[in-house]
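Just one protein chain is left out here, and the rest sit where they should.
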Amino acid sequence: MSSDWLERLGGYPGVWKRRHLLGLEDLSAEEITCILDKAVVFKQLLAEGHRRIPLLAGKTVCNLFFENSTRTRTSFGLAARRLGADVVDFSAATSSLSKGETVIDTARNLEAMGIEAVVVRHRTPGAPHLLAQNIHCSVINAGDGAHEHPTQGLLDIMTIRQLRGRVEGLTVALVGDIAHSRTARSNIWGLKKLGAHVIVCGPSTLVSPRWQELGVEVSYNLDEILPRCDVLNLLRIQFERQTRRPFPSVREYAHLYAMNRQRMARTKPDILIMAPGPINRGVEMTAEVADGPQSAILPQVTNGVAVRMAVLWLLAGAA
Amino acid sequence: MSSDWLERLGGYPGVWKRRHLLGLEDLSAEEITCILDKAVVFKQLLAEGHRRIPLLAGKTVCNLFFENSTRTRTSFGLAARRLGADVVDFSAATSSLSKGETVIDTARNLEAMGIEAVVVRHRTPGAPHLLAQNIHCSVINAGDGAHEHPTQGLLDIMTIRQLRGRVEGLTVALVGDIAHSRTARSNIWGLKKLGAHVIVCGPSTLVSPRWQELGVEVSYNLDEILPRCDVLNLLRIQFERQTRRPFPSVREYAHLYAMNRQRMARTKPDILIMAPGPINRGVEMTAEVADGPQSAILPQVTNGVAVRMAVLWLLAGAA
Partner (left out) sequence: MSSDWLERLGGYPGVWKRRHLLGLEDLSAEEITCILDKAVVFKQLLAEGHRRIPLLAGKTVCNLFFENSTRTRTSFGLAARRLGADVVDFSAATSSLSKGETVIDTARNLEAMGIEAVVVRHRTPGAPHLLAQNIHCSVINAGDGAHEHPTQGLLDIMTIRQLRGRVEGLTVALVGDIAHSRTARSNIWGLKKLGAHVIVCGPSTLVSPRWQELGVEVSYNLDEILPRCDVLNLLRIQFERQTRRPFPSVREYAHLYAMNRQRMARTKPDILIMAPGPINRGVEMTAEVADGPQSAILPQVTNGVAVRMAVLWLLAGAA
């Protein structure tokens, strides 16, 4: 039976050699494409009504979240369970960290209990890398500060590829709070590797001109770039990550950068509107854009489960 | 095998057409009876030692609780797992709501991950109805402010029916904090539909005389109605839901409304003492009443799991 699922997936891919997924900056285009291809199969299997694809039966996945999360934690949990894995939920609030234990000791302890993969979110950039160097099981970065959030980047790219048929040659603008966004970083690395043209756009306080050095177009004027874009990924204003307010007011931000009916009239007709969520309605976009025909926000969420199944299987399913 | 369970349940009932359970006010007597009849079968199956009745295998139920809960959340979780469903626990404390997301967006996101039923508790009356209008999966109201708590009403009525053999013609008094009690409302609608005589009894600050317009007897004097009652449902004084104290003191409340040995001597000998819990011992009743031979408090809890299995199956088990 396990072999039937493997057949549907085209076998365990020879190209895949990694034990950890720490960021898209490290991956080759071939590796990213491998994950996306497998995610498409998992999505198809889910759509056919298969809710238990027990390729990770007997394995245990630990959600080790040191920051609040709804969708990412739940999405990984569902992905793991649909692969037949057990899931251990660990959150900072109920942990021994309040007793002074280090993150590495916590992870080592969980590993000693018999866990095959750790999905970690931490406010410190590099925390997942530190874990990967110190434990033997697979580490998946579910967001490390403003650094990377690779599965979010992957599900965004999967959504573009599925709804536009390709990534190469498309113009994708990431709009808003680039400075505090791990989603932006993962998207930039992944999209560039697959041949997209990437624009980062937002207030100058939130968008560094140095992105140009990495081959990314920098813009401070959404209206100017709007007609050229195939995809807009509207990043959330991360109020909780900012020590000082980087723009005069939310109203001012929305005036310059929110997608609304007027701006939609000036885009390509088949533009994709994406957002990593949770969205602030009225800030990054109006309700009619969020719920409108060009919105890919909910397909992104659906793809997230498939992408995470693919990642968990590729990392923990080899043996 | 699934067909064996269906046979024990007498098949999926033709009378059941609903996708949501929002309140007992909406249901017909026939629909309420249908739920109770199926709950009796599930209770019997559990009593025979069947702990896995996989009628919802491959389905996912999400507990979406925006208020603290022990028994309701756990009871739904156990009910779902005994039906073979996966359970996703979502609580406000760890959610994106702290990032400003709306309840509807949260629910839509969960739905996009592939969830068949949402069990929701929220402090705002009508929040489950709002969700039901905006998402496609089943919504079960697990308590919306002081409005309704339909599965609590159902398990109360199931307990009466089982221990008294009928509901019609019985006199059931709801005692205490009627104004803040969703349990009271769900009991009133359900009991009236099944032909019981309902009395609401408590301090005038907590019991509106307008209940009379709906065919409910209103009393401010427990001792006066006591000899006529077949069932007393002693509602919890919801200290946490009150902005001002509606009676001079807890001692004064207990003096007038607490069930104790003296009052028990004046009831019908086969009176049922019920309480939705958690109980405040010494406030709504003394310990000897709570733990005494007429107490149906723990059978209520046991029936709760069976009622919730019936509801989940009826709502999510059709396809």
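Quick notes
Letters A and B mark the chains in the order given here, with residues in each chain numbered from 1 onward.
Going forward, a residue touches a chain if its C-beta (ideal position, glycine included) is under 8 Å from a C-beta of that chain, and two chains touch if they have at least 3 such contacts.
Since this is a predicted model, take the numbers as computed values, not measurements.
Only one of B:Ile104, B:Leu163, B:Leu256 or B:Val301 touches the absent chain when the whole complex is considered: B:Val301. Of the candidate positions A:Leu110, A:Ile160 or A:Val200, contact with the unshown chain belongs to A:Leu110.
Screening B:Ser2, B:Ser28 or B:Asn68 against the full complex identifies B:Asn68 as the residue touching the chain left out.
Chain B meets the missing chain through residues 46, 49-52, 65, 68-71, 73-75, 77-78, 81, 91, 93, 236, 239-240, 277-281, 298-299, 301-302, 304-305. For chain A, the list of residues touching the undisplayed chain reads 57-60, 86, 88, 90, 93-102, 105-106, 108-110, 112-114.
Going forward, only the chains that are shown with their structure count from here on.
Remark: chain A and chain B have CA centroids separated by 40 Å (rounded to whole angstrom).
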